[in-house]
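Removed: one protein chain of the complex. Kept in place: all other protein chains.
Up next, chain A:
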Amino acid sequence: MDKIIRPVFTLELNYKIVPGLTTIGKYDGTHPCLTAATTADKILIHSPHRKSAIVTGRVVWSESNREIATLNINQSITALAAGPLIPQDDKDILIVGTPTHILAYHVHDNRDIFYKECPDGVRALTVGLFHDSKSPMVLSGGNSTVHGYDAVGNELFWLAIGDAVTSLILHDYNKDQTNELIVSSEDYNIRVYKGDRLLAEQTETEVVTGLAALPDNRFAYSVSNGTVGVYEQDIRLWRVKSKNFAISLFSYDLLGQGHSQLITGWSNGKVDCRSIKTGEVLFKDTLGHGCAGIVEGDYRSIGKADLICTSSEGEVRGYTTTKSLSTTPSSGLEQDTVRDLLAQKQALLLELKHYENNSKVNEEFDRREDNLESNGVIPANTRLQIAISANDNPKTKNHVEIFILTNNNTVIKAVIVFAEGIFKGETHVVHPQQSKLSTELSVQLYPPKDNPVDIHIKALVGYSGSNQFHVFEITRQLPRFSMYALCETKGAQCDSFVELRISERLQRMCMWINQNFLLAHDIEFETGPELKICLKCLRDDSYLSLLFDISGRVVIKTENISLAADLVQSLANFNNLESLETKVNLPKEEEKIRIYMEKLTQIQEARMRLGTDVADRLGQIRGLIVRAEDSRVNCLSEMPKYYNELKALNSELTNGYNIRLANFNEGQETMKNINFILQKATRLRAGAKSSKMIGYCRTAIKNNNIDGLIKIIRTGEL
């Protein structure tokens, strides 16, 4: 009702800020400066505590506002971070990412720490201690990899992610007093790495856009469909969904509770403060425009950090921990309690009324048989039978079918399926025509990925003329590999396989199959030397066969590397395997990687050539301009000639640029494809084997060792 926390300061930057690109740094070692990227590709540094203005160089101080400096980057800014990078120097370094480069800039001394080309692009940045490095490291997430650089720009760390990185944080995930790297990427995943080793992986329902570290090994995440949630290690504590998107997440103790709350800045300008444990909204305020970022810093020089919220129109609001909170809203709060209780009472009374009415109807049943159907009165013992199966029917498109049937003459008016990630929105509705209402109904689902999905089914049951229906709610879980059906024919033999050893009883393997596949009957192992099942993928009709030997040998035959990786990971998880070694023979993927690597070399060569071209042209242009301007004074009739030449040259340059752009994009795409395969290949192993492999891959790529790479994929060794 009332705004219980008022901002302690507000100011206008008068610049438009790109949402998500804000940070704060103590560039002189003591005073925090709010730093943001503007829509005009400049970096804005707001230093309210600036004493002297004799800094020159990259930084340009604004004429109109003495507190604001801008930094021209001349490339679009994709990521910003600030932090102490140089050992034994308490001054923060500003790190700027662009689609092709990474710049580490010392704002106070006005010098570049390093400026490096990043062919993979920079999409997310963070600074901190990680891995076995003693000094801080810059971690930069690109289109398919994460790189780590030290204070002079040496590459210390490399990791293939498989898709574009959206956010990076360093956080003590498992309470071992060292930082783990949490990476979110566009393939809906959140992965936790300790050094090279993958510790955990979570799959969300949409692209994960942001991450924030919270105290007590928790972290918050936001998803592009408007969801915000909190994980405590690998357990999700809560999540909420809104029709707006979270831009920024931050942890701050706004309410003076002694521990921090999660502060979320939303795309519609709302800023809310939630309890980390439950997600309950404790406070909210609204900025005039969409939120661009939330940071924390001692902006009033009082020795305590304030929460600073920036809107996309440049409005800045500072909030601080408000302990005296309890005095102002008490009356509001007790009235809120009364209101809540009244609402609760009302709901209970209504429910009670419903039951009373129900008994009344049953007692008076003989007398009023007439309009029962239209009021949606159904026999009390109405039940819904539900069957879920992978439907492999050659006539229709393959799908997972949910078949629902009532046990009497009541009909199913409509079915709403709530689930995330398997259809466009969050619901799938089946609403048959009035004339085709019947006691049974089938819902067809097409899960696009191999993930376990919880589906909540709401079936509306009544009679065709009813205006009120009973809602039957059912929750089921689709197993991870639900889009696979048993096939009778042994299928075309394929020579691609993954072989591994798991010393477990075959009965346990059967358990794994029954839990993870959607098969008509449970598989049971009786006797024999081996257990073999043939499956067909309903998405692309490709074949998959699983062979479990009594000696512990497992052979997965498929051409699909992602599927093989998913199966290996699922098996490793199921059997709690610390480390798993596999033999891989995927000729198609090997061929692909060979092609991509060769293509990459070609692209790099082409890029070198194109670069020299530009230098030539620049010289010509300079010459032409001088001559054109010269003729303006001396011989006006000559001037158009030079300008026409200049125009031709300009269009040539534009063409050249387009070629280079295409080359660059192609290079990035190829890089991404390679990293995708490598990432999947590492997932074909588990534990220490997998992290060792990452190291090998990095060396092989650096040396452009194609055969080496293929060997790594095959054996996990170089």
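Please note the rule applied: contacts are C-beta pairs under 8 Å (C-beta built on N, C-alpha and C of every residue); 3 or more make two chains touch, one makes a residue touch a chain; residues count from 1.
Quick note on the criterion: contacts and distances are computed from a predicted model.
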Identity of the absent chain, which is to be given by its UniProt protein name, from "Geranylgeranyl transferase type-2 subunit beta", "Bardet-Biedl syndrome 7 protein homolog", "Centromere protein Cenp-O" or "CHL4-domain-containing protein": "Bardet-Biedl syndrome 7 protein homolog"
Hidden partner chain, touching residue among A:152, A:302, A:387 or A:471: A:471
Contacting the left-out chain in the complete assembly, out of A:90, A:351 or A:540: A:351
From A:152, A:342, A:387 or A:659, residue that would touch the chain that is not displayed: A:342
Contacting the left-out chain in the complete assembly, out of A:224, A:382 or A:585: A:382
Those residues of chain A which, in the complete complex, touch the missing chain: 1, 15-16, 38-40, 63-64, 226, 241-243, 256-257, 323-327, 330-335, 337-339, 341-359, 361-362, 365, 372, 375-383, 413-414, 416, 418, 423-429, 431-434, 458, 460, 466-473
